[in-house]
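The complex appears here minus one protein chain, its other protein chains still in place.
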Amino acid sequence: MSTVQNEFFKKPKKGAVLHAEGGIHKAILDFLRKSLEKKCFDALFIPVKVHDTDSYVWVLLKDKSLLNEANPLPPVISVQGGRALSTLTKHGEMNLQIAAIMRPCEIRAVIELFKLKQVSLNNITLISIDCPGAMPLSDYISNPKEMAKRFNNLFETWEENESLRPICIICHRFSLSSLLPSISRQSASVELEGIDSPASDIHIGLVGGNGEKIFLMPVSSKGEEILEKLEIATEDSLEDWEIKEKELRDKKENKRKKILQELKAKIEGPKKFVAVFDQCINCHNCMRVCPICYCRQCYFDSKTLRLSPEVYLTRAKERKSLRFPLDTLLFHLGRMSHMVLSCVSCGVCEDACPMNIPIAQVFCIVADQVQKSFGYVPGRDRREPPPLRFFQEDEFQEVEMQYKKTISREETQNA
Amino acid sequence: MSKKIGVYICECGPNIRDRINIDEILENLSSIEDIKVVKKYPLLCSNEGKKFLADEIKNEELTHLVIAACSPKEHEITFMNVCEKAGLNPYLFQLVNIREQCAWIISNKEEATRMATKYIRAGINRVLLHKPLQKKELECNPNVLIIGGGIAGIEASLSLASPERKVYLVEKTSVLGGKVRKLSGLLPHQGMDLTFLQKKIKEVENNENIVVLTSSEVENVRGFFGNFEIVIKSNRNDLEQKEIKVGAIIVATGFSLFDPKETPQYGYGTIENVVNALEFEEMIASDKILLKNGKPPKTVALIHCVGRKEKGYCSKVCCLYSLKFAQFLKDKLSDVNVFEFYSDLCLPHKSDQDYFEEVKKKGVNFIKANEIQIKKSNSNINIEYKTITEKKGSLSVDMVVLSPAIIPAENTEKLAKILNIPLDETGFFKEIHEKLDPVSTPIEGIYIAGCASGPKNILESVIQSQAACGKILSCLIPGKKLEPEVRVSEIVEEFCTGCQTCLSVCFYSAISFDEFKGVSVVNEAICRGCGNCVGSCPSGAIRLKHFTYPQLYREVLEALR
Amino acid sequence: MNKEYNPKIIGFLCNWCAYTGADLAGVSRLNVPSSLKAVRVMCSGRVNPLFVLKAFLGGADGVIIMGCHPGDCHYQKGNYYARRRFVLLQKVFETLGLDFERLALSWVSASEGPRFARVTTEFSEKIKKLGPNPAKEEIFL
Partner (left out) sequence: MPKVLKIKKGVEEGINDFLKFLLESGKVKGIFTLKKTNENGAVSYSLITHLDELKKAVPLFPLMPVNAGKVLSAFTLLEATKDTVAAVLRPCEIRSFIELVKRFQGSMENFLLISLTCGGVFPLKSAVNGEVKKLLPIYWESIKKGNISSNIRPTCQTCEHFIPYQADMTIAIVEKKNTDKECNIFLNTDKGENFAKEAPGDIVFEEMDTNEITELKNKRKTQKKKLYEELGIEKLEFKTLIKIFSACLSCHACSHACPICYCTLCDFESKIFEYKPSSYNMELNQKGGIRVPPGTLFFHIGRMVHMGVSCVGCGMCSDVCPVNIPVSMIFSMVGDSLQKMFEYLPGKDIEESIPFGTFKTEEFAEIGE
């Protein structure tokens, strides 16, 4: 089956370049405030700092004064935006127009959940931002001020920085390109009429702005309407951003190849793989924070897996000893098989792991392979169905066992 | 199908009309979606009102009904019946109380109107979450088990037995008649004749609808009102067991006598010629009032209240039968001296006072005394006592008759466990209410009669067994089906973790544990719908129909608006 | 505290005693604070502590559970459990420094209309003194 095409369509050629004297955060917030005042939206969905703490939480806000503590791009991903938006909308939309501003990986999670009917986007406008990455949650918690400082420096240089989360260092989907449908959508089952189905409606480019300007660009027709309503002319050239974005992406993709190779070597083969997870305590945090793991009750937590003491003892006797809690590896591999096609490599699982298992990186390696072979990029396209929802008759024949001939030979012999 | 709610506000004559601005409410409500009609009506509980409602339900094709009127205590049932007749499930209806708890308590009209609106909104939002509940009908078994073949049990058997109602009369001794059979006779002023008991026992034995099981005891009881399954064990041999099915149970296990040996100061069992009341009754019955040495007694002391202090209650009947004894002695034996040692006289019935005077006239001495000590003194018995005026006295007699307290029959505790009904602090069976509901127990279909619930005389015992029968005859009608409560608890199996907390908090043992599935199970026929199990379940695995979490929480939310 | 402030109080009333008592208060035209919003439950034992907690965090200024006097429970013993669960929640509140005075439990029999009026009025006054529940404004709950 053909591999993913890297061309994208409908990438906006023009947009609005806003100057950010007070820093990019202020610029973005001003834009959002304006959109509230102009009644483009009734409410915003955005991370807000909890008063006199350093913690960021998702807040759905109407009251503009709350924007003062808001941060469209906080140093950490606390709750994954996809998970947050699904808790907000999974039981149907409110009678409100809501704008949600998120990192690309969060937007892509939203789209995956949308396909899985865990998010309703009817009244939601998705705004994506160029993402310089995020700081490891535990580092931030133990030293918020310092980590915040390091994070904010990133906006000028966009040089990758060792204090970033490993998964962010190798992230090549930090910008709009990962949020646009590819021309050859690998779906036989959906008709392509009016293929205006990018992941986000409006994108905010930061790369190439050196922290002095932001690039505001409509992506979907909905986005266009909103910018019009806001009387924001989208006539400026986006070249600076485009060039820098491409440059950065290529750089990151190379880096990614290199690092993943090394990583692969570290985990390949059953022994090594087991070693990676041998510290797992089965707390299932990774699954609980994962935006794609939306099940109320995870199969691997259900009591259906319980066996009688005798069985355990015999199992123990066979291998001289039996580790408890049981089936840690089964859990990780099982979870992988459930969600890896939709894994957006947001890294929250790694952040949440009390044993610092590089789980996001491991999943990233696998996701890369699997998603490639299906030509699927999770969350780039609202209409692209999850690969396991459809099939093509002529695909993957290479995996079929070639037994016909051998049998026929035997048959001839018998004859 | 889309929801069509009808909201009707009752003016309740002037009661609501004058104190709440109904039109304003109608105004506010009309905007709410799902609402088909909002109307007011002068008096909904009137016949015209009920007809009006029925027509509305039909004509407007209402799927849900909200009535804002008086307290559900007043007319919930009334309106539920209207719904049923009009073909709307009565549980898709909510009665909002804007009279007692709104109009009548808030003097300021605006305030009251605001409040009423809130309540009605809550009602509307709640009714949207209601589920139609189906009435259940249970076949019921009209037969009755009566435990105890004393006078109470016999009386009950006779009043209940009929061609369509079998009665099982279980008696642990080998004969019917209980304690009464041991008596020499009734109280003289009530007509001595005891043959009525023999007559009744005959009747019982001849009644083909009464199955008498003597020398038997109840071993196990399963089930609930209308459908009890009983295991009866013969106490002649353990292997002999019998399974019967009944719809109701009467506990008429009677009483035992306090053992005077527990109060050694009376010398019972250690001193010759100190006897207890029942022994003396037998003497009278056999007409042999004699001392151990075969001579008739010259001086007899009758001692009341033996064990009253220990037990803490008055046994009610002793005073009168002691008077009876005194009269007997006086009548049968010439020149006998009789002394009654009492601490308080209990003469409850109207004719008792005269009887007391009459006995007194016969020259019986009454001594109000306490701290009685009975000692052996050579050939005689010496009684030392203290009068209420703290005067020490002593008296030498040759016979002493003790009136021991009436105490619960043995095995009362065991039976209480088997039946799952409570005992009171004195150890007798506990009535739901001593005065207002004296023969019912917390378990529907199980009733108490006679001394099982405390000391009573024959009259009271008979009255009680007739009362118990009344209860049964009125609700356990042959051929009629039972309608158990439908607003009961149900287990959501996938959430149940099997910790069995609910079992421990249910007083009706309506919940059992399914070992195979590993989850709790509610027996809807027994459950009364109190919801205590729901309050106790940490897993949120129990749902109380019609009072579910979402329904109640909806009300709370509306209140916080 | 300005006079205007009329607290929001949730009352969980058991069907057999408290609710009837409340009705009686109405029948005898007693003054009951309009701050109280009654929610009828079959038995005080039905009131799961989470109800009360949810109401409190939902911004209720006060929550009061009312049931039959001990020993008079229509369902025998439900109110004893209600009491246990109540003290449990109250203790949690106390330990966490939340004003547990916003929670109350009171026994009112079917015949105690005046008592119902008195208890609710007193509670309402107490809540007024405490002022609005901080949870009302808090968005970071």
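Each chain gets a letter, A, B and C, in the order it is written, and its residues are counted from 1.
Everything that follows uses one rule, which is that a residue touches a chain if its C-beta (ideal position, glycine included) is under 8 Å from a C-beta of that chain, and two chains touch if they have at least 3 such contacts.
Just so you know, these numbers come straight off a predicted model, no measurement behind them.
Looking at the complete complex, one finds that the omitted chain is in touch with A, B, C. Residue positions on subunit B in contact with the hidden chain: 494-501, 504-505, 536, 538-540, 549-550, 557, 560-561, in rising order.
Residues of subunit A in touch with the missing chain: 43, 45, 48, 50, 52-53, 55, 57-63, 65-66, 78-79, 83-85, 87-96, 137-138, 141-142, 275, 278-279, 281-285, 288-289, 296-297, 301-303, 306-310, 312-313, 316-317, 320-326, 351-356.
Subunit C meets the missing chain through residues 49-50, 53-54, 57, 59, 67, 69-71, 77, 80-81, 83-89, 91-92, 94-98, 105-107, 134-141.
Assume only the chains that are shown with their structure count from here on.
For the pair subunit A and subunit C, the distance between mean C-alpha positions equals 47 Å.
Chain geometry summary: the mean Cα position of subunit A and that of subunit B are 67 Å apart. The centroid of the Cα atoms in subunit B and the matching centroid in subunit C are 32 Å apart. Listed for subunit A are no residues, as none touches two or more other chains. Residue positions of subunit B in touch with at least two other chains are not found.
The part of subunit A that touches subunit C in the complex is made up of residues 50-51, 57, 59, 61, 66. Here subunit C touches subunit B in the complex through residues 8, 10, 19-20, 22-27, 29-32, 34, 37-43, 45-49, 51, 54-55, 58-60, 74-78, 81-82, 85, 117, going by the rule given at the top. Residues 71-73, 97, 99-108, 111-112, 114-115, 118-119, 122, 422, 442, 487, 505, 507, 528-532, 534-536, 544, 547, 549, 552-553, 555-557, 559-560 of subunit B are the ones that touch subunit C when the two sit in their complex.
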